[in-house]
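Encoded as structure tokens, here's the structure I'll be asking about.
The complex appears here minus one protein chain, its other protein chains still in place.
Moving on to chain A:
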Amino acid sequence: MSALRILVPVKRVIDYAVKPRINKAMTGVETVGVKHSMNPFDELSVEESVRIREEKRAPGGVEDIVTISAGPAKAQDVIRTALAMGIDRGIHVELKEGEELEPLTVAKLLKATVEAEKSNFVLLGKQSIDDDAGQTGQMLAGLLGWPQATQASKVEFGEGDSVTVTKEIDGGVETVKAKLPMIVTTDLRLNTPRFAKLPNIMKAKKKKLDKKTLADFGLTSDKKLKILKVTEPPVRQGGGKVEDVGGLVSKLKELGAL
């Protein structure tokens, strides 16, 4: 069984507890002066990668866990969080403030990273809670020609490089099996991420963090999609009141619901 070389991409997003507001220009969500954290689904993949090592779940062992994030200078905060949780080293692909990457660009970036780092297992969040595209993992699998298991709630390793993944699907769970190298995206029931311990937070400051740019990967942040307008959902109108059951039935008939 080959030793695992895990790649865990993470993204810095608006903290999940913050109520998002549309910016004045109506081009997106206001991010200035808003608390940011690691994308919660990425926290799950960070936790899982560290647990695979701690619980010695992979027969071939875990050789390396590396995290990567593409974002402004502040994205280093989430890389440091991942390092404090137990990841070995980080790569920061620095973008200009406000510069956004589309899922395909991210997937290309990750493909290049997988090749450079000789990763054989990529654990990604199933989606990021800012744009909720939910495409990166799948695109990466396509670009690499690797098997993929999405929305994982359980990841088990077996002999002969086999990986069994329990997936959350509508109406139940589905169990799939594939061989390394492969892509797994995480779902909420996979684990409960830990709080980083203080000594580990301090040690994380000294862990290796490579700085790169998109150009180092031969990529640009060209957009294939154009955002026309972002608006708040319409305010819900209050319902009407009916006197009794008869009134309800006739109202429903009037509205064509019966």
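Please note the rule applied: a contact is a pair of C-beta atoms (placed from the backbone, for glycine too) under 8 Å apart; a residue touches a chain by one contact, two chains touch by 3 or more; residues count from 1.
Simple rule for what comes next: contacts and distances are computed from a predicted model.
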Listed names "Trafficking protein particle complex subunit 6B", "SAGA complex subunit Spt7", "Ribosomal RNA-processing protein 43" or "Acyl-CoA dehydrogenase", with the criterion being the UniProt name of the chain not displayed: "Acyl-CoA dehydrogenase"
Sole contact to the chain not displayed, among A:188, A:227 or A:242: A:188
Options A:10, A:122, A:183 or A:196, residue touching the unrepresented chain: A:196
Residue ranges of chain A at the interface with the undisplayed chain: 16-21, 33-35, 40, 129, 132, 188, 192-193, 195-202
